[in-house]
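Every protein chain except one is present and positioned as in the full complex.
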Amino acid sequence: MGNELIEIPVRTNRSNELVNVTGQVQKALTDSGVKEGILVAHVMHTTAAITINENADPDVVHDILLQLSKISPDCREFRHGEGNSDAHVKASLIGNSVTIPVSHSRLILGTWQGIYFCEFDGPRSRKLIVRVMGE
Amino acid sequence: MGNELIEIPVRTNRSNELVNVTGQVQKALTDSGVKEGILVAHVMHTTAAITINENADPDVVHDILLQLSKISPDCREFRHGEGNSDAHVKASLIGNSVTIPVSHSRLILGTWQGIYFCEFDGPRSRKLIVRVMGE
Partner (left out) sequence: MGNELIEIPVRTNRSNELVNVTGQVQKALTDSGVKEGILVAHVMHTTAAITINENADPDVVHDILLQLSKISPDCREFRHGEGNSDAHVKASLIGNSVTIPVSHSRLILGTWQGIYFCEFDGPRSRKLIVRVMGE
């Protein structure tokens, strides 16, 4: 097992944004020294999430954020006083962790797969925790 | 590795309800004796789910359930005879497990994060299975 939890700080710049963190997560894996196993990346917030999606055309990111805003718009019946319930809903829809197989010290991702930190109530300073399991 | 699977019974009281199970899941972790690793909590049902979201203001839970009912309403074109397809859809949108890093025998959760069992077709007697991996 990787000896320590690894913390990845993520700075977001917009209210809704997908930040490609594939490089930082792969670096955390390399630092752990684990060659075969799994990696878990966990978001420490309730108005942010993490997902795997296309790493090539940035229009895909645009379209995902656009559709999420239609799926979880602000709503006059919301009661939560901070006015960010739409972000809480998005966070639970997308999910707050990803688990990725690891082999030969590499994340096993498809050609078009990248890992995105999903900001739904930014801009903020955010934190991702990485745990690597294996040998 | 924790020697045994741990079963957490969850009694729900409404058709749609988010039950905070953070305490029971932390207890399962403590009982496992694992100090460093990950914990997986898995829902054994197809009209329920599990998520991590805000543990402070109960209005967030209200707003999440409200928006989920708009995202996955009942639909006259549904074919499934039990009339609970909206709940099956919600279950797959939210997901039926969470994986959480563990360190110093504690779940690594952010300040505002709690673990919620999500009932979408209650009230029922439900079951959560916990597996802890690590040392």
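We call the chains A and B, going by the order they appear; numbering starts again at 1 in every chain.
Here, a contact is a pair of C-beta atoms (placed from the backbone, for glycine too) under 8 Å apart; a residue touches a chain by one contact, two chains touch by 3 or more.
Just so we're clear, the structure is a prediction, and the values are computed from it rather than from any experiment.
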Contacting the left-out chain in the complete assembly, out of B:13, B:30 or B:92: B:92
Sole residue of A:5, A:28, A:44 or A:133 that reaches the chain not shown, by the stated touch rule: A:133
Contact footprint on chain A, counting only the chain that is left out: 36-38, 51-54, 57, 59-60, 62-64, 66-68, 70-71, 93-95, 98-103, 108-110, 112-113, 133-135
Positions on chain B where the hidden chain makes contact: 1, 3, 5, 40, 42-46, 71-72, 75, 77-82, 85-86, 88-89, 91-93, 95-97, 99, 127, 129-131, 133
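Here is the rule we go by: only the chains that are shown with their structure count from here on.
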Inter-chain centre distance, chain A versus chain B - centres from mean C-alpha coordinates, in Å: 19
